[in-house]
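With one protein chain removed, the remaining protein chains of the complex are shown where they sit.
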Amino acid sequence: MRFRVSVVVFPGSNCDRDALHAAEAVMGAEARFVWHQERDLARPDLVILPGGFSYGDYLRCGAMARFSPVMESVVAYAERGGAVLGICNGFQVLCEAGLLPGVLLQNAGLRFVCREVRIRVESTQTPFTAAVPRGTVLRMPVAHGDGNWNAAPEVLRDLEAHDQVVFRYVGAGGDRAPGATPNGSMDDVAGVRNRRGNVLGLMPHPERAAEAILGSEDGARLFASFVRSAAGAAA
Amino acid sequence: MSYEPVTATRALLSEHKLTDEEYRRIQSVLGRDPNIVELGIFSALWSEHCSYKTSRVFLKEFPTKGPRVLQGPGENAGAVDIGDSLAVVFKMESHNHPSFIEPYQGAATGVGGILRDIFTMGARPVAVLDPLFFGPLDASRMHSLVDGVVRGISGYGNCIGIPTVGGSTFFHPSYAKNILVNVMAVGVVRHDRIFRAKAAGPGNPVLYVGSRTGRDGIHGASMASDVFDDEKAKRRPAVQVGDPFVEKLVLEGVLEVLQGDAVVAIQDMGAAGLTSSTFEMCSRGGVGMRLDLSKVPVREEGITPYELMLSESQERMVIVAHKGREEEVASVFRKWGVDAEVIGEVIAEPRMELLFAGEMVADLPIAPLVEDAPIYRRPFVLPVPAGEGGKSVALDGAPDDLTALKRLLASPNVSGKEWISSQYDWSVQGDTVVGPGSDAAVLRVKGTRKGLACSVAVNPRFVAADPGLGAAHAVVEAALNCAVTGARPLAVTDCLNFGNPERPEILGQFVAAVRGITGACLALDTPVISGNVSLYNETDGGSIVPTPTIGVVGLLEEVRDAVPCRFVREGDLVVLLGETRDEMGAGEYLATVLGREEGACPSLDLGAARAVVDLLVELASGRRLASAHDLSHGGLAVAAAEACFGAGLGVDLDLATDLAPVRALFSESAPRVLASILPGDEAAVLEAARRRGVPAAVVGRVVPESVRIAVRGRPALAERTGVLEAIWAGAFRDAMEEA
Amino acid sequence: MKLQITVIPRAGILDPQGKAIASALGRLGYTAVHAVRAGKVFRVEIDAADRESAREAGAAMARTLLANPVIEDFEVEVVD
Partner (left out) sequence: MKLQITVIPRAGILDPQGKAIASALGRLGYTAVHAVRAGKVFRVEIDAADRESAREAGAAMARTLLANPVIEDFEVEVVD
């Protein structure tokens, strides 16, 4: 069976082609674009909200994309338990749409930051990390101006209690360290999931670290984990 | 009625930067006086910026042909075959004056403009590089100029999603009141999808696509052709504001529409907006156009035909479609949320007829404004190279060599520029194999095994000392930056930034530089396929140092085999390729350590440069190179230290030379390369070098943690790599963050 | 009619930009400045029957799009 991946394209998405490439070349999926004005997600096994600057990110990142027609379908799909992965701008859209908790504020350094980071797997309660042992450190790039994840303290406590923090930024040694977090995120959070685990958002870009030629294949582990979980679920 | 013939007063002509002589020529072309719209059009098209009226005669010298060249200069960008039915398209441009006035928007719209040049050719842009030239950081406004320019490039390039993978940053007092912002863009296209900007087919509709027109940057083209002064900075012409979001939509729309066959010709609106785009398309095709300017989408009420023709609003294109296919074209853009309007049609007669509200507001012939625009043969005096016969410069007051190395690593020109490059998204599109921080960036070409190496270079101090030789050095350095990755340099683009060409000594610098580039390009077999000239970079009588920025793209047959520029493994042998001579003149050591700018530009043997390039490509394709880094600012000691950074490695070198240690360490002789190879490969590597006549010697090995350099067995300097790396990595960041 | 809609980070919510501006102002010699909050402002031209309905429309826009209620407060003013 071939997986079906739908990559949503908002005006201003710019990692859509990268995500499609990763889905096809790395996951071996049958991948397609879904234009933001469509409502038909094309029966996917996974929906990816890619990175970029939807609507120029002119108001708040993700704020305008949230109102795209396609988002109604994405919300309904997620509520039915469908798998949704939001990368960077996609994560911001998911937060704005209320599918994931917290907000992404401007980076603490007030500058866009593009560099390689290390993130540690904190939760395996999503198909994307089910096959990646907790504590695994993954290397991949970040590239964003607004990746400073924040939430009310009680929200964070609640997330921790339910194992919903999926990734934290860590230093070279694999531990949380000063300077490891590129954007000032609360508690070094790099990615979170919803309670059910079918929706995951993260700021780093696994699709840019999914082939040896790009310097890291760690991102591919998330895709491979998803493929395994989904195959397991189907069997 | 405002379309009566003008009265050519002094003031009117000077506002339009037209000389009396040029005005007489206008009268004789038209057989009458022009009206104001026509005068504005003449002024824009005959500006230096659009017409190259001073530079054109010299640029003819460039070699522009080669077996791989699919498109040379004359179109929006040049194109070179890379096999697999693909071509690489690239070009460099300047946005100097606008960036000095408003650094964020000036730099941002510079990125936008050069990207349009790439995608109008039908190519998807894959990379941006940004050669920047600033005054000293403590000069007035400089800190915020640097900050604004970097934010502008970052803001535009990141949003549109094209990785900024490299660049260069050079500081020199001559740029204090005239910074240079050059931007190079690279794209990839299938041969059969290369589009050109040649209008054809009378009756074919002309479409306006993109942002609405406002009163932005009117007279931008003539401003770029004028000397800058403080008074003008105060007048503040309406600045163009970029909208990268719209550009992204225009880009996708253009690439989508060019997949079909509804489009005859396409051109972006750059300097002098609607005027230059339409006239140039007509000129290339030997046809004319009839346009109804009332149909141009506008942003505000009351914009006049004069303003419509001269506005430099961004993110706009002109498309000539096949008759009857206009709706098909427009609907693609509408899907992307972009305005597209038919504003006129192609006519057989080579004239431009402009209507507005039912009235003819301009009626002009094409050729006299474009291909037959004035050409000047201005007088020039060729420069006398600095430094008597390359005499050795005295180094009185030199500190010990380790102190000197540390000062060099901390100098703004040598120190690491991660503060800049980390603000750019260099990994978007998922093709960046080597990002900023190396001699050249390397991108894979999806769907093939190939890679593209991209680099920019120029050492303005070399050019100042000897414009011809210095410009040749720039070509060699950019080519070598590509070759150290293993890539075969394919072709050159350039951005020639000079002062006021009406001064014979400045024009002489220009002429010498063009000749220098020509010689180097012939020797390296890298034709010039595109470029840009920026003259009048002069403020209050002070000219910039001549700055011919060179961009090179190279081809890697196997991108997996790209050679890194830093040492990779302890125990590898270190090989120095090329000859080290006593060449401290015009160097970084002299300027940074001793505070002097004098002496001769280092010599350059173009045959030797070709041999080194060929050798590197040969060694890399035979997988004989573990790493390779070319020697530039600061010479061998700086390059050796840089090659150790990142991986916690060190190097132990002993140089066999007759030179004094300080000269052996810091001379900037070129071409030279520091490579590391597996022990056991040295016989093969040295033999390959010998066959090509490249001086080569094993000078040491890669060791853990410390940089140690001896000359003739006597230690010259030793320091822990970590200490040197901290200096190098922190100096620029600290200078930018502390204020 | 013209509305001015002001969106400001909630008290207690991190405002890195405001903080950076406050310290930049301090360095520039404006030592009398204690605190800065940085927000956004929107001038909206709208057709409306009267000021009250214009204001209401403005508040609705702010609630749905212009402000993020988790972190921001807003104010709507009818300017003319």
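Think of it as A, B and C in the order they're written, each chain with its own count starting at 1.
The definition used in the following text is that a residue touches a chain if its C-beta (ideal position, glycine included) is under 8 Å from a C-beta of that chain, and two chains touch if they have at least 3 such contacts.
Bear in mind that the values here come from a model prediction, so they are computed numbers and not experimental data.
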Just one of B:Arg68, B:Arg215 or B:Arg581 touches the chain that is missing; which is it? B:Arg215
Going by the contact rule already stated, which one of A:Met64, A:Leu104, A:Val170 or A:Ala209 would touch the omitted chain in the full complex? A:Met64
In the full complex, which of B:Asp33, B:Glu102 or B:Asp654 touches the chain missing from this view? B:Glu102
Residues of chain C touching the missing chain are 4, 6-8, 18, 21, 24-25, 28, 30, 32-48, 57, 60-61, 64-66
Considering the entire assembly, which residues of chain B contact the chain that has been omitted? 101-102, 104-105, 211, 214-216, 236, 238-243, 245-246, 299-300, 313-314, 337
Going by the touch rule given at the top, which residues of chain A touch the chain that is not shown? 55-56, 58-59, 64, 67
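In this text, only the chains that are shown with their structure count from here on.
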Between chain A and chain B, centroid-to-centroid distance (C-alpha), Å: 36
Listed in rising order, chain C residues that touch 2 or more other chains are none
